[in-house]
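My questions will all concern the structure given below.
Removed from the display is one protein chain of the complex; every other protein chain stays in position.
On to subunit A.
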């Protein structure tokens, strides 16, 4: 029995090795996530990314079909290789998935979710809603609608 346990212990590391080599870089994703002022990920290898786009939220895994999308205000969740996940709030931007499984997520403004304050976000939302009542003119109305959408998304993300 001791011999069996010893053999098992010897065998397991070999198995782990085999598994590592099987996960060859063919299916790795090179993920770049940046805003004009800050780089969050540069050609990093991650497991999955959830992005909010104009056509709906979807998740990107390695070997996703190539696509181009435009982002809407919302939360981007990045699942790292070790299982942990980090959330960021993005205001707008674009995401590109190329044929070689590289993903470029370029956000106009992106902040980690914990740096946002719920009370301030609620206050901004109320201010935007009250502005919507009294605004006139196409451009001004569009601006107020944009700020409302962004504030709503922040509040939803923080709750």
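One rule holds in what follows: a contact is a pair of C-beta atoms (placed from the backbone, for glycine too) under 8 Å apart; a residue touches a chain by one contact, two chains touch by 3 or more; residues count from 1.
Basically, contacts and distances are computed from a predicted model.
For the chain that does not appear here, its UniProt entry gives the protein name "ATP synthase subunit gamma", which is one of "Insulin-induced gene protein", "ATP synthase subunit gamma", "Ubiquitin-like-conjugating enzyme ATG10" or "ER membrane protein complex subunit 3". One of A:28, A:69, A:124 or A:147 touches the chain omitted from the figure, and that residue is A:69. Listed residues A:61, A:106 or A:145: the one in touch with the omitted chain is A:106.
Seen across the whole complex, the unshown chain contacts subunit A at 32, 34-39, 42, 54-55, 65-70, 92-94, 96, 98-100, 102, 104, 106, 108.
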